[in-house]
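Sharing a structure with you now.
Every protein chain of the complex appears in place save one, which is left out.
Should a chain be cited, it is by its letter among A and B, assigned in written order, with residues numbered from 1 in that chain.
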Amino acid sequence: MRNILLIFRKDFLVEWRSKQIFPTMFVFSLLLLLVFNVAFEFRSDVDSRAVSAVIWITFIFSGLLALGRSFSLEKENNAFAFLLLTPVSRSYIYLGKLLSNTVMVLLSELFILPLFLLFFLFDADGASLSFTGTILPFLGVMVLGTIGFVSLGTFFSSMALNTKLRDMMLPLLVFPLIIPVVITSVGICSSILEGRPPDYYAFSLQVLVSFDIIFILLCSILFEYLIEDSGD
Amino acid sequence: MRKILFFLTFALMVLATWMTLFYAPTEVVMGHVQRIFYFHMGTVWAATVAFTVVFVASIYYLVKETAKWDTLAYCSAEIGMLLLTLTIITGSIWAKPVWGTWWTWDPQLTTTFILWVLYAVYLVLRSGAGGRGKKARYSAIFAIIAYVDLPVVYVSARIKRGISPVVFGPGGGGIDPAMMHTLLVTLLGFTLLFVLLLGERTRIMNMENQLYARGGRVG
Partner (left out) sequence: MGRGAFAIETRGLEKQFGFFPVLRGINLAVGQGEFLTIFGPNGAGKSTLLSILATFIKPGGGEVFVSGFDVSKEKQRIRKLIGFISHNTMLYENLTAWENLEFIGAFYDVPDFKNRCSDILERVELYGKKDALVSTLSFGTRQRLAIARTLLHDPQILFLDEPYSGLDYGGAAILTSILGSMKADKTVVMTTHNVYEGLSLCDNVAILDQGEVVYASAQKPAREEFQDIYMSCVRSGDGQ
């Protein structure tokens, strides 16, 4: 646990100083937001399903882009290789990195979210935003969904960078795998925006939590094999 | 051994074709088009076997790191892709008259589609990974994660209620013994066909590798 926190602190510090994830995500999200607005012809009466879909597509696209950039930092100078020389368990390296990436991506999302609400929701018919009824559950789903796609995003960003296709490979690897996150997160968010009771989306929530647990476990086991260098 | 397997597969596939077309009775509601379902089931079953072989071979590769497991996984994935493509085509042909549409996003179809995409990515990853050891390792890791991902995809796709009828399972109503015989023969036929193809493909792959090791260029 101490080692995970050490790696988290280092990754967070490096990330904070180099500022890769936040600006990338923020600018890219703004652009997507603009594109979606144009596509919806600047109407604000878009239904909650579409709004949820737009939010999650933006989060996932911009998040993966930022993760790809962030890992290329680690490759610089081969500092990562030196970390592999230390007797720290490879699973901890993954978990520390996952923690740091999740926090950075979540922080970026927190800045983007209000803009979405401003552009899409405030004028929408019957959208009543209460703190405990809407915002709080919404943030909860945001955390769970983000953990879901960042867990695989962190894992595969270290793989993609070592392939010939590099950055191109990351979305290719991750998108088909995180379909369950997309289905459940979008579903739950639109239920919340429609003001449904938690019972309505309890099953989706279970699936989302299971996804997070399964893939964090699987990735932390497989990470050792992923970074194990066979030399070619 | 190879010869015996070849003739056995050949005989079974001919028998399966004959049973599908002449032996099995015509389904009351769907009519003749239902007959394509035997081959549909045959291919999807063999594809499932193929991807399970990929999964198991990938785990073995990560643990043992011997090239033969990687070759097995790769060849099996290729054949699985072929079989799954046939599954989707036969399924569409069946669905058009019965459901009135070539395609719909019900849980089984969604899962099948994502399965197809995942193994397409697997093949892309293999062609774009780089060195031989890296290619084998990365694709093995991806195959394991993809295989674990599938049930989760299926469960999450079911959140939206599907329309896919359970044709041969419980609740599918009584099934004519002749239909059952046909189905079983077809499943066995396709299983043998898969084993035959896998054997041949691995043999060719090993020859390619030997040639490459001698410095010759392949493909």
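As a working rule, a contact is a pair of C-beta atoms (placed from the backbone, for glycine too) under 8 Å apart; a residue touches a chain by one contact, two chains touch by 3 or more.
Because the structure is predicted, anything quoted here is derived from the model rather than measured.
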Residue in contact with the excluded chain [from B:Ile4, B:Val28 or B:Ala213]: B:Ala213
Interface with the unshown chain - residue positions in chain B: 65, 131-133, 212-213
Missing-chain contacts mapped onto chain A: 3, 6, 10, 13-14, 17-18, 73, 76-79, 81-89, 228-232
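Throughout what follows, only the chains that are shown with their structure count from here on.
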Whole-Å gap between the CA centroids of chain A and chain B: 32
Residue ranges of chain B touching chain A (in the complex, touch as defined): 62, 65, 114, 117-118, 121, 124-125, 128-134, 137-138, 140-142, 144-146, 148-149, 152-153, 155-157, 159-160
Of all residues in chain A, those that touch chain B in their complex: 152, 159, 162-165, 169, 172-173, 176-177, 179-180, 183-184, 187, 203-204, 207, 210-211, 214-215, 218-219, 222, 225-226, 228, 230-232
